[in-house]
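Have a look at the structure that comes next, please.
Note that this complex is displayed minus one protein chain, with the remaining chains in position.
Read from first to last, the chains carry the letters A and B; within each, the first residue is number 1.
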Amino acid sequence: MLKVERINAGYGYLQVLRNVSIAVNDGEFVSILGPNGAGKTTTLRTISGLIKPSTGKIHYNNEDITVLSTHEIVHRGISYVTENMNLFVNMTVFENLLMGAYIVKDDRRVRKTVNLIFDVFPRLAERKNQLAGTLSGGERKMLAIARGIMSNPKLILIDEPSLGLQPNLVDSVFDTLVKLHREGITILLVEQDVIASLEITQRTYLLEKGEIVLEGKSEELKNNPHIKNVYVGI
Amino acid sequence: MNLKGIKMGDIRKENSTGHDMLFTGNMRIKSSKITRFKKNTAAWVAIVVTLGIAIVVGFAGGISQVFNAIIAGGMWALLAMGLAIILGVMNVPNFAHGESFMVGSYVAYFVFTPIHNYLTEHPSRFMSAVGPFIGFIMAFIAGFVLGSLIERLVFHPLRKRTKARWVMNAFLLTVGISFILSYGTNLILGPNFRGIPRYWDVKPLIILGAHMPVDRIVAFLLAMISISVFWYFLKKTKTGRAIRAVSQDEIGAELVGINIDFIHTLTFGLATALAALAGASLLFMFQAYPTVGLKPLYFAWFVVMLVGFGNVSGAIVGGFIVAFLQTATQQFMGIAWEDVIPTLVMMFILIVAPSGIFGTGVRGIQEQ
Partner (left out) sequence: MFDFKNNLKDLLSKTGFSTAGIIALVVLLILPFIPPFNNEYILRWLVVGAFLAAEAVAFDLTAGFINVVNFGFAAILGLGAYTSAILTNTSPVIPVQVGLSPWLGMLIGGIIAGFAGFILGFLTLRLRGIYAAIMAWFVGIALLGIVRNIPKYTRGSLGYSPVGLLETTSNRPYFYIAILLLLVIYIVSKIIVSSKYGLAFKALGQNFDAARASGVNPTLYRVFNFTLSSFFAGILGGFYAHYFRSLTPKAVMHTSKTVEVLAIAFIGGRGSLWGGILVAFPFVFFIEYLRSALPSLPGLHMIIYGILMILVMIFYPNGVAGLIKWMKTGISRKKKYPISLSGS
C-alpha cells in the first residue's frame, strides 16, 4: 500500500533522513521506533507531504505521491495525526470533527462517523460544544485521533499518541488504535513507548540517526538484544 | 502585542494566529475570569466613551453629523474587516489595502459615467435606479480579480520560497504593490480627480430631522449587508469554515484536506473585492484619484491596531468607534487634524491596553 523508497529529507541545511525505506501493506499495523531526534516525525511529515524529500520516492497504492501537496494526499485517504495535534483551538469539539470530515461529501456518512466517534470516545461526546482549546491533554489527543478518523482514511499516520498522557489514558488510546486496526484501517505508528508498541503492532522499524537500523516482526523484535539493551533497559 | 498574555504554552505554527477571528475568545485554555473581565473592561470603556462622543457630536453638530459618523463607521468596518482577515488568514499586513479602495473607485467611475451619459439621452427610471449597482458589481469583480492575481503572482511565490521573516517580507511586498498601483495609476490615468456629484438624482430622505442624501444611505446599507453576508459566509459555509480553520492552524487545516493555496487566493481576493466595493459605493464622496486610498488605509489600519490584530468581529465594532473619533476631531478641531488626534489617542490607548481594546491577549502575528 505505502512504499517509501530511499528518501533523503531534512530542514534547510540539516539532513535528517538518510535513504530511509519503509513499506506498509494493506491492513497492517506497523510502527517506527527510535530515540528522540531520530527522524520519526520527519518521516511522517514527508509521507504526508508537509515536507518534500530531496531524493527518493513515495508510492501509495502504486501512485507516486512524492510531489503531491498535503491536501491532495489527504484526499487519497491518508490521515496524519500530528504530535502537536494541530487542533482548531477556537472551534468546538464538534466543529473540529466536522472539519475533519472536510473532504467527505456524504453528509449522512459524516453524521454516522460522528456518532461512531462519540460511542468510542464518550468523553468527547460530553464536551462536544466545548472549545478545543479548553480540553485537557488527554482529551485533546483523543480529539486529534477522532478528527483524523473523520475523513474515513485508509491509512492513518499517528505521531507519539502516548506522549504526555497519564498511563491509564495511554491504555485507552492504544486500545482505540487496536480497535481501528481491527476495522481494517492501516496504521503507521510512531512511538517512543517501545514495549506498548511492540505489543500492539505487527511489524516494526527501528530508526536511529536518520537511518533504518532494524526491521522485523514486532513479536520477534521483542527478543532482539539491541532493542532490549537500549530501549527496554534489561 | 501583549507580552504578558502569552505564557500559555502556545505552540506557534508558522503562519497561524492561533485564534478564531470571529470570536474574541481566548486562545488556549483557562482564561481566568479576571483576565476576561479585564479585557472586556477596556472594550466597555471604549464603547461608553464612543457613545459619549456621539452625544457630544450630536449636540454640537446636529444629528446629521452623527449619521455621517455612522456611515463612515460602516465604511471603516468594511475595510478593516478585509484587512483583519488578510492578517488572520495569511499573516500578511496589507499596506496596499487603500489601493484596493482606489481601484473600486476608478472602476465605478468608468462604469457609471458612460451609463449616466447614456441615461441623459435616453432616460429610464429603471436604469437610473439600477445603474450605480452595475458599477458596484463591476468594482467588486475587479477587486476580486486583482486580489486573486496579486496573491498568485506575488504572495504565492514568496510563500513557496522562504518562510523566514515572513511577516516583514510580506509587509514590504505590499508596500511595493501599493506604490506600483498608485504611481502606476497616476502615470496611466493622470492625477485628476474623477468624481460624480451623485448616484441617484432623488431628494434626500429626512430621518429624525436630518437631511440624508440617498447615496449615503445606500452606501451604508451596502456596507452593512456586505458585512453580514461575509460574516454568515465565514460562520456557516464550508468554505468559510475552512478559511477560519486556516487562520487558526494552517497545518491542521492542511491535514484535514483544505487546499491552503486556494484559501489564500480566495481570502485575498474577497478582502480586496470588499475594499473595492467600499470605494465604489463612496465615489460620490471620495472621488477617484491615484492617492485616494491613503485615508482609507490609515483608518482601516487604525481600527485594526485598535481592536487587536486579526480580530474580525472587533474590527466591525472598531470601525464605528474610530468613525466617531474622526468625526469628533473634524467637528471640534477641523479636518486638518484628522490624522493627528487619532494618533495621539492611539498612543494613549497603547500605553493602557497594549494588545488593543478587544485584544485577545494573543500575539496576533508571528514575530519572525
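Following the convention adopted for this analysis, a residue touches a chain if its C-beta (ideal position, glycine included) is under 8 Å from a C-beta of that chain, and two chains touch if they have at least 3 such contacts.
Model, not experiment: these values are computed from the prediction.
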item	value
Residue in contact with the excluded chain [from A:G37, A:G137 or A:G164]	A:G37
Option touching the unshown chain, where B:F220, B:F302 or B:F324 are the choices	B:F302
Chain B residues that touch the omitted chain in the full complex	1-3, 6, 93, 154, 157-158, 161-162, 164-165, 167-169, 171-173, 175-180, 183-184, 186-187, 298, 301-302, 305, 309, 336-340, 342-344, 346-347, 350-351, 354, 363, 365, 367
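Assume only the chains that are shown with their structure count from here on.
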item	value
Touching residues (chain side chain B, partner chain A) in the complex	11, 13, 18-20, 23, 25-30, 238, 241-242, 244-245, 248-249, 251-261
Chain A to chain B touching residues, read off their complex	48, 50, 69-71, 74-75, 79-80, 82, 84-91, 95, 98-103, 131, 133-134, 147-148, 150-151
